[in-house]
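A single protein chain has been omitted; all remaining protein chains appear in their positions.
When the chains are written out, they are named A, B and C in that same order, and each has its own residue count from 1.
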Amino acid sequence: MSAQRQANAVTATAPDKASGSPPERAPPAWPYWLTWLALLALQALNLGSAYLPLGPFNLVINVGISIVKTLLVMTIFMHLARSSAVMRIAAVAGFFFLAVLLGLSLGDYLTRPT
Amino acid sequence: MSGFEPFIAEASAAAGRTDALLLALTIISVLVVGGISLTIVVFAVRWHAGSRASRQRARGSVPNRGRMAEALWIGIPLLVFLGIFVWAAVLYHQMRSPAADALTIDVVAKQWMWKIQHRDGQREINELHVPVGRPIELVMTSQDVIHSFFVPAFRIKQDVLPGRYTTLSFTPTRVGQYQLFCAEFCGTSHSQMRGTVIVMTPSEFSDWLAANPGEGSLAAQGEALFRRFGCSGCHGASSSVHAPKLEGLYGHPVALANGSQVTADARYIRDSILLPVSQVTAGYTPIMPSFKGQVSEEDILKLVAYIRSLAATESQP
Amino acid sequence: MAADSTPAIVASHFSDADNQETAATLGMWIFLATEVLFFGVLFAGYAVTRLIHPEAFGNGGRHTDVLLGSINTAILLTSSLTMGLAVRASSVGWRRSSVTWLTLSAILGVAFLVIKGYEWYHESLEGLLPGPGFDYSGPDVPGVELFFFLYFTMTGAHAVHLSIGILVVASVAVLAARDKFSADYHTPVVLTGLYWHFIDVVWIFLYPLFYLVSRS
Partner (left out) sequence: MTSITANGGPSYISAGYTLRSWLTTRDHKRIALLYLVSILFFFVIAAVAAAMIRIELLTPAGDLVDDDTYNKLFTVHGVVMVWFFLIPSIPATFGNFLIPLMIGAKDVAFPRLNLASWYVYTLGGLFVVGTLIAGGVDTGWTFYTPYTTMFSNSHVIAAVTGVFIVGFSSIFTGLNFIVTVHQMRAPGMTWFRLPLFVWAHYATSLVMVLATPVLAMTLALIAIERLLGVGIFDPALGGDPLLFQHLFWFYSHPAVYIMILPAMGVVSEVIACFARKPIFGYRFMVYSLLAIAAVGFMVWGHHMFVSGQSMYAGMVFSLLSFLVAIPSAIKVFNWTATLYKGSIHFDAPMLYALGFIGLFMMGGITGIWLAALAADVHLTDTYFVVAHFHYIMVGGAVMAFFAALHFWWPKVTGRLYPDGWARAGAIVMFVGFNLTFFPQYIAGFLGMPRRYHAYPDEFQVLNVLSSGGAVVLGVGYLLPLLYLGWSLRRGRLAGANPWGATGLEWQTPSPPPPDNFASPPRVEGPPYAYHAEQAAGDSHGR
């Protein structure tokens, strides 16, 4: 962890550091702001697309955008981009087994005779 | 094959086929459990602590012997399992494919009895009379909780759900009386929800039908209900209301207002009576009121029978 | 990292602070995986019920307040930004900055709840609260009622999580203000952040499923 922190280039001035330890280097803030802008843009896209008559594709686009937003939040805000493999597996596991639950149970409903 | 005949009657076409599968499973199980148990006993005796049997590895033993053994006992069970899977799945598919000329009988389950309605209007409770050799299709629904229609001698079982029709197909092959159980726990007197399936020769069966006339055929009763509930006011031939015609409807595809298509089967008609606005036919306005709570499951089945009878009369273009 | 004013508090059964932080973070991720499946049941329920009542979900979806829903979505996304910045600040030991961003996140969370509460209040006045008082006329009333049942259950479960989140963020902010954290020990902030972002992720899916159905 700490090695990764050191590797980041932006130097922080740490004006409010109360005690006498040396100033720390902070990771850059721009990825957070950029992600935020991207999320808001995606939300606008989400909202806008909902008013286009696309039939079933409205739902596909809605869920697709939500997945992209989730990936952004998880990789940047939740630091999965620089986490160990174990954390990534733990993060994916829940979604994987949720997909199993949704997939196999919807499979029943979609293959029932009408 | 009839390996289990002395122990449990084999009285339907499916029973013989299922028994062959069960016999194969029995043989495989005895061989596997017996074989492994015997191996364990032999090893345990031969290599018990203090025995003089050699523990040395055989000279020149094959490298990767362990991995070969694993491959062997992954591969062989896999093949056997796949074989059983296919066999059992084919039988299952067979059970679920009703014959075209099947005799349809309606079953309504409730806590804690089975109510049966025959096409010609005969009604019975906890008894089901059927002719031998004729494919039967039960159309089943429940008035309250989930039940399950289970006839061990036929090797068949199907849950009976509220709010939905499930079907059960079988062909009785032997005259006699067989037990009918409710197999899904359904409350206080679940264990008393039993009945008898009486398989008769065709001539006995027609005698029985004649001796137990109902109040006219199911379709005729349905027609009476059709008038009584006022359905004919809109759906009747001379009605001025713009409502879908029911002649020639049953069994045919219906285009819905939302662009999708459904087949007009018992389920569709049931839903249309209880939730008319959920599946509106294309080109019509959703003006039909819901009959939920006013019409019983048995009456719905009668109405279905009536609408079905309309299909036969005027479906030819 | 040993020479710091606020040394990490390492429980005796951990080998070192890094080990302890990794353990706590992994624990949080596993907890979030259980949360995914916890909410997953409701999503599965939504999917199946929508499959059974497609029209009703369209009609129900037109009765939610898309404007307030969209504003709330933006608020929550923004709170994720502030939370991310709070974690960043605490990871380098900036006390004041960390406290500010944490407080801001909590305030945004409260704003979300206030708007959400206002929406619920209006929907209940309109008779859209499922139960004996459900008052809706139109096709497939049961389907619409189920839509609103899922709407209230899912947004309700989300709001419960968010309320817990606000309390946790507020307490962590207090701890941060009391200088309990340092660049070497700020695990509670990291964990709070993960939880907060997860709440955001849940909402990211709830938004289109309840506010953007059949708008076209």
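To be clear about the criterion, a residue touches a chain if its C-beta (ideal position, glycine included) is under 8 Å from a C-beta of that chain, and two chains touch if they have at least 3 such contacts.
Keep in mind that what you see is a predicted model, and the values were worked out from it rather than measured.
K.L.:
In the complete complex, the chain left out here touches which of the visible ones?
P.N.:
A, B, C
K.L.:
With the full complex in mind, choose from B:L21, B:V132 or B:A257 the residue touching the hidden chain.
P.N.:
B:L21
K.L.:
Provide the residue numbers of subunit A that touch the chain removed from this figure.
P.N.:
Residues touching the hidden chain, for subunit A, are 86, 93-94, 97, 100-101, 104-105, 107-113.
K.L.:
At which residues does subunit C meet the chain that is not included here?
P.N.:
Residues of subunit C in contact with the hidden chain: 11-14, 19, 22-23, 26-27, 30-31, 33-35, 37-42, 44-45, 48-49, 52-53, 56, 130-132, 134, 140, 142-143, 145-146, 149-150, 153.
K.L.:
In the full complex, which residues of subunit B touch the absent chain?
P.N.:
4, 7-8, 14, 17-18, 21-22, 25, 28-29, 32-33, 36-37, 39-40, 43-44, 47-51, 53-57, 66, 69-70, 73-74, 77-78, 81-82, 84-85, 87-89, 91-93, 95-96, 111, 144-146, 148, 150, 152-153, 155-159, 161-164, 166, 179, 181-192, 194, 275
By our rule, only the chains that are shown with their structure count from here on.
K.L.:
Just curious, how far off is subunit C from subunit B if you go by their C-alpha centres, in Å?
P.N.:
Roughly 45 Å separates the two chain centres.
K.L.:
On a C-alpha centroid basis, what's the spacing between subunit A and subunit B, in Å?
P.N.:
Going by mean C-alpha positions, subunit A sits 47 Å from subunit B.
K.L.:
Which subunit C residues qualify as touching subunit A in the complex?
P.N.:
1, 3-6, 18, 21-22, 25-26, 29-30, 32-37, 40-41, 43-44, 47-48, 51-52, 66, 70, 73-74, 77-78, 80-81, 83-85, 88-89, 91-97, 179, 182-183, 193-194, 197-198, 200-201, 204-205, 207-209, 212, 214-216
K.L.:
Taking the complex as given, what residues does subunit C use to touch subunit B?
P.N.:
It comes out as residues 53-56, 138-140, 142-143.
K.L.:
Help me check something: in the complex, which residues belonging to subunit A touch subunit C?
P.N.:
By the definition above, subunit A touches subunit C via 1-2, 5, 12, 14, 16-21, 24-27, 29, 32-33, 35-36, 39-40, 43, 46-47, 50-54, 58, 62-63, 65-66, 69-70, 73-74, 76-78, 83-84, 86-87, 90-91, 93-95, 97-98, 101-102, 105-106, 109-110.
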